[in-house]
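A single protein chain has been omitted from the complex, and every remaining protein chain is retained in its original position.
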Amino acid sequence: MPFIPHTPEEVREMLEVIGVERIEDLFSEIPTELRSSITSKKIPPAMNEMEIGRLMRERAARDGNPLCFIGAGAYEHHIPAAVWELATRGEYYTAYTPYQAEASQGILQLLYEFQTMMASLTGMELSNASLYDGASALAEAVLMAVRANRKSKSRRVLMPLTVHPVYRKVVRTIVRHQGIELVELPYCTACGNIVPDSLASLSGEDFTALVVPQPNFFGVLEEVDQLADWAHANGVLVIGLINPTAAAVLAPPGEWGEQGADIACGEGQPLGIPLASGGPYFGFLCCREQLVRQMPGRIVGRTVDLDGKPGYTLTLQAREQHIRRSKATSNICTNQGLMTTAATIYLSLLGPEGLERVAAACHDNTRQLLEKLTAIEGVELQFDGEFFHEAVLRFDVPVEPLLKRLARQQLLAGYPIAEEYPELGDALLVCCTETKSEADRERFAGLLREAMAEMRGS
Amino acid sequence: MLIFERSSKNRRNPVQSPRSEAVATGIPERFRRRSRPLLPEVSELQVVRHYTRLSQQNYAIDTHFYPLGSCTMKYNPRGCNTLTSLPGFLARHPMAPVESHGQGVLACLFELQEMLKELTGMQGVSLTPMAGAQGEFAGVAMIRAYHESRGDTMRTEVLVPDAAHGTNPATAIMCGYRVREIPTDAEGDVDIEALRQAVGPQTAGIMLTNPSTLGVFERRIREIADIVHEAGGLLYYDGANLNAILGKVRPGDMGFDVVHLNLHKTFATPHGGGGPGAGPVGVGERLLPFLPIPMVGQNENGYFWLTEEACPQTIGRLSAHMGNTGILLRAYVYMRMLGTQGMGRIAEYATLNANYLMKRLSESGFEVAFPGRRASHEFILTLRHEAKQYGVNAMDFAKRLLDYGYHAPTTYFPLLVPECFLIEPTETEDKATLDGFVEAMCAIRREAQSEPERLKKAPHTLPVRRLDDARAARQLDAVWKG
Partner (left out) sequence: MSNVPEELLYTKTHEWVRQNEDGTVTVGITDHAQDLLGDMVYVELPEPGNSLAVGDECMVVESVKAASDIYCPLSGEVVEVNIALADTPELINQDPYGEGWLFTLQPAEGGEREELMEADAYQELIESES
């Protein structure tokens, strides 16, 4: 029996102590008409580790090893070997939530360090110990802003169309039953971001919060200072949605405008988490000190023990579901413990200088790639706004067949955005991180030129 | 010492960062960061030493018996980690085209969907919720979508047993419902009469787990299902305790309309110090149209994603991608290793271990909360006598257990039983470990009698002594300021 250690003798002894004949007798309370059993029709027979190993290796190989220039919320970065060697130590991998603080000082101290790093990276005063992912963190940030903004009654939240389209969908799914209205903010199709002046018409109306992405979904930089100042002048809380790598070079939410943002959140995957088909990742959530009681998720605090020695423990738990129940700030139970462990180790290995280099290399590589690609006939840069490490390119050939051709040659050229942004036509969101060499960029340009020429029939 | 306190200004790890100087030409001044983020400046060796040492200050399944009730701390097979970390899986971008670069991972996910349908007796499964709590949210949101689609706006209440896990009422509120609590009777079952009184046209549904949080099987579950269904409500199954009945009873057969599963409990995915989890949902016929997306579909060409087009009535998306794929794959590998026969044995041995442990503790003089009932995969002890007689409470016992090398069971949950321990050994523990735990409990009780201070001031052998929780909350220090 896989992972079940009992020998027949032990089973006999145990049954005797309990006072029953067979294990089956222990299920006597379950009405017989409800009983079922498992057939091999839907649950295949057992495989040993060798056999399942063969199957998984075959399947992993089937998914190939393409050269990938897709970003769109999940970014390929170099992950130092030490990150996962340490994070998958059994003491981290198989530990539970640190409810018995004295027996979990390792993970608790690590989370305290994580909170410190994320607060600093986002320029905010406090951070929690993580949420599930960037999209659900944004949803929680919206709920938090609605709870925190006592002066606003409207529960209307301004959501720019430059926020990741799937994030907007997730937020809608999560907040819709709480009487919250998401109001779309249009963007400028020439610059690729929100024009701050366009908000002037909304001044004086009651809005509870404004979400500001930086960079935005298109990779373009938003005018965060102006947007933040407008919001605060109108009693609107500012939620910054950021890329954590970018935060090494870009002004973080805590530095936006006169007062800084009120809440900051985003996707932590770029910090040492592999792409892994979309998860597990982690979301981060940071805020001003005054809003801490509205913040969902776990928070680790430093305190002292009976001898006055410093120690760490989960704190402010009265906000959480296991105590507050119906009145909880959220129903959230887990944080993404293992992922925060990895991210903390990643940030420690890179340090401020290393992270800045990664960010700068991503920006420079993308710039160089765009130069090569826009030199090809029929390829144009869509937006003239400043970018971080992604950009939207427009093509004079249909994008879907183009992508298919390139995919057959093991090149994933970018993320097609026509479905969510039909106004942009045949467009791709393209990203080039520090993992791509000059040869990789050359290969992309070469294959693209060929493919487009073929498609035009020349 | 914190990692920051080991820093030295300008200490670098050039081997881990890009070669070029940080420049980022083209980003205008107004967008740039003015301050430097507070990140450690340490060598790679310092990092390795620091985090290795920290890991040694954690209790974990890999090192300690961890009988945390309702958490199912079973062995996390290493093969699950290795095989899901193959480069082909780990490097795949979530938006890579599935036709050419995703058939492998989608095959695993599709088969996982099918197996979970079978185990739960449900008609459809979505793997996207990233944790049990998200699964709960999806479940209740689907119930809501169902009533709305029927034009029934009278359903404003969700029923929850008073012994329920805190996520249940919190979830109901998040979905815009009011919560009405149903009392539990002395035997540990839901009070049927109270339930009858509570249902009506305002009932959207009831959230239950079976076995219940009290560690006993809800014997009149079919009756409960009938009462709620007759009133027009639906039944939601909290799968936290599935380990007790896996392969023996299916939630679908008990009358549930929607279930969520905790893969990090029943299916051995790693707890990771607090996450990540995965909380897939399964539904019966009525709720099929509302499942969260994306799901994996299959046709003659292979596997593909089912999204908004194929599922126009879906409650929507819960994550940016498709959920915690890496965790889903780990559960898949585990389930393939268990296979037909192994799947059915989990509940048997989990129940055997729980009943054995319960009997031995009760024979040693500890009070079991529901002495007339069989344990499911877990059971409750109450230490109220010890509390009265020796002035030590469940918390003191728990802290002293840490000194004996055991992670304490769940304490003070469920709230209904005073000074309680909710104990769940799981099926992967052997008899000797269970016997050792009994001995430790007896030794601690002897200490409670002769020198109670030993318990009240416990733990004594860990890196820190008992921590001041009140101070942690009153003087919040969650970020190091230097």
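A and B label the chains in the order they appear, each numbered from 1.
The working rule: contacts are C-beta pairs under 8 Å (C-beta built on N, C-alpha and C of every residue); 3 or more make two chains touch, one makes a residue touch a chain.
Here the structure is a predicted model, which means the values were calculated and not measured.
Engineer: Which listed residue, A:R54, A:R293, A:K309 or A:R456, touches the chain dropped from view?
Structural biologist: A:R293
Engineer: If the hidden chain were put back, which of B:L288, B:L416, B:V438 or B:A473 would touch it?
Structural biologist: B:A473
Engineer: I need the residue numbers on chain B that touch the omitted chain, in ascending order.
Structural biologist: The missing chain touches chain B at positions 412, 469-470, 473-474.
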